[in-house]
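What you see is the complex with one protein chain gone and the rest in place.
Take a look at chain A:
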Amino acid sequence: MPRHYDLCARVQNGFAARLRRIAVPDTKMNLAISNVLYKEGFIASVNRGDHVQPDTTYVPTTPDNIATRRLWLELKYNNDEPVLKKMSAVSKPSKKIVMKVEELQNLAAGNRSQFIKGLQPGEIAILTTNYGVLELRDALEKGAGGEVLCRAI
């Protein structure tokens, strides 16, 4: 199954290539991270579809069409510049990063924590918590820590 860093690479490359929309594997984790990106305003929409184009009407996922199922993300550009410049993985198989609330508060303040650089103005961090996949500030509101998957600016 493709991990979260696969999505980071596809999204970053899609923006760099100035594509209108990109197709990523249709998995629960990819859907959850894409939802966070959509709520933060990095992408315009998240649609299910097949490997050719997004669905115009609802198509249920069955064992017959599962191989062609994709998630289509519509990318955003402003002032001749991509809205998302960089999306990189934080927790990797070589080194997993799980943070407590205090460490996350440090990150949100712009300070380094667990050898991870603090967030800059406009930067977000996506982490998986007991409440689901959330953006860092939403996780702090719920008082939840977890594995920091990726960061986007």
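Here are some notes:
Here is the rule we go by: a contact is a pair of C-beta atoms (placed from the backbone, for glycine too) under 8 Å apart; a residue touches a chain by one contact, two chains touch by 3 or more; residues count from 1.
Convention: contacts and distances are computed from a predicted model.
This figure omits one chain of the complex; the name its UniProt record holds, of "Sorting nexin 4", "DNA-directed RNA polymerase III subunit RPC3", "Electron transfer flavoprotein subunit alpha" or "Small ribosomal subunit protein uS5m", is "Small ribosomal subunit protein uS5m".
Here the missing chain is touched by one residue of A:D6, A:E40 or A:E74, and it is A:E40.
In the full complex, the hidden chain is touched by chain A at residues 40-42, 76, 78-79, 81, 83, 120-122.
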